[in-house]
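All protein chains but one are shown at their positions in the complex.
Take a look at chain A:
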Amino acid sequence: MADGGSCSSHEYRSPHHSDRKKAMAELGNGKKQASPEEVHPRKAFGWAAKDKSGVLSPFAFSRRNTGADDVTIKILYCGICHSDLHTAKNEWSNAIYPMVPGHEIVGVVTEVGQNVQNFKVGEKVGVGCIVNSCLSCQNCNRDYENYCPRIILTYNSLDVDGTMTYGGYSNMVVVNQHFVIRFPENLPLDKGAPLLCAGITVYSPLKEHGLDVPGKHLGVVGLGGLGHVAVKFGKAFGMKVTVISTSLKKEKEAIERLGADAFLVSSNAEQMQAAMGTMDGIINTVSADHSIAPLAFLLKTHGKMIMVGAPEKPLQLPIFSLILGGKTLAGSCIGGIKATQEMIDFAAKNNITADIELIPISYLNEAMERLTKADVRYRFVIDIGNSLTEA
C-alpha cells in the first residue's frame, strides 16, 4: 500500500486467492489466452486503453450470457471518473490491458435472468464501481460491499470466472442484480450517471459520520467532480456549507451557482484563522498533494475530516493538529449498494444531479486530456447511446 494503490485495488483474500493472483500475473506477462472477443458468447464493443499511454480506441470484446441472477443493460450514458484516467495510465500500477474503463453507467434493462424479481425489461438502471462481492463476509452482511476483501470492480478486476471485467465505455453490460441500482423516473439519466461514483463517494461518509444533520457546518475541500456534489448534498441535508479551495476564481461559482454559504481560499491565512474551530466536519476531495494541518484547525472539538481523495504522497500530519480538540482523520471509499440506492433515491427526491459536459465517444481522448487539467465543470459524461457505434 505504501507505493499507492487505488481506492479500487484490493488484496484479494478468496479461497482461490493464489489461483487468481497467478492468473493476474499471467495476464500481465502477456501469456497467450483466449482473446476478449472469444471468452464470452455475446459480442460487445466499446473503447479501450491498450497501454499506459491511456489513449483509448474502438475495441471489440464479449460479455457473458444473462445468468439466472443477472440483468443485461443497454448502456445509454457513462460518466468519466478521474479514477478511469489513473487506471488507464497505470498510475496505480495495477492496470491490465486492454482496459475498458467506466463505472458511472446508466442504461435500460434489455434482459433479466429467471431469479430476478426487482428489475424488468425497459427499466432505467445504473451500475457503479462494484459488480460483485462475496456477499457472505461481515462487511457484505452489513451492506458494506465496498469493503469486502473479495470485491470485484466494474473494470480492470478479475471476475469469478477468471476473466477481466470491462466497464461502461461500451454498449452493454451484464451485472448480478444485487449490484444494479434502480433509477427513479424523475432522475435525469445523463446528469445522474456521475452520482454512481462521485455521489456515493461523498454521500456514504457524510451519512456514516453524522454529517447530514441540519444546522451543522460542513467544509468541502476541492471543487471538482466530488466536491461539487458534496456541496449539493450538504445543502440538501440542511447544513451550512463552506467551500475551501486554492483558487479565488471559483468563489462566485461556489456561492451563486452551487449554493455554498461561504468560501475560503486555503492560502489566505486571515480567512483560515477566522474560520478556525467552526466546522463540524470536512470532506476532503483533493487528490493533489496538499497540507492537511491547516484544514484540521478549521474543525470544532471532536470534529472529523474525511479523506475521499487519494494524494499520491503521504500526508504530513503534525499530531497536535488532531490531539488538540480530539479530532478525527478518517478515510472513505465509495459506499455499499444499499447506500448507493438510498443516495440515488435521495438525489431524485431533492433534485440533485451532477453538473456535466455531455460528449460523444469520439471526443473521449480529448476529454481525458482536459480532465488531467481539471478543465471540466464538473464531470464529462459520454453519450453512449447516441454516439457509440460498432467500429
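Here is the rule we go by: contacts are C-beta pairs under 8 Å (C-beta built on N, C-alpha and C of every residue); 3 or more make two chains touch, one makes a residue touch a chain; residues count from 1.
In this section, contacts and distances are computed from a predicted model.
Novice: Can you pick, from "NADH-ubiquinone oxidoreductase chain 3", "AP complex subunit sigma", "cinnamyl-alcohol dehydrogenase" or "Histone chaperone asf1b-B", the UniProt protein name of the chain not displayed?
Specialist: "cinnamyl-alcohol dehydrogenase"
Novice: Given the contact definition stated above, which residue among A:122, A:215 or A:314 touches the chain not shown here?
Specialist: A:314
Novice: Among A:333, A:352, A:367 or A:388, which one is in touch with the chain left out?
Specialist: In the full complex, the listed residue that touches the missing chain is A:333.
Novice: In the complete assembly, which of A:322, A:352, A:367 or A:382 touches the absent chain?
Specialist: Answering carefully, the residue with contact to the hidden chain is A:322.
Novice: What residue numbers in chain A mark contact with the hidden partner chain?
Specialist: 1-2, 4-7, 10, 138-139, 144, 147, 149, 205, 208, 292-293, 301-302, 304, 307-311, 314-333
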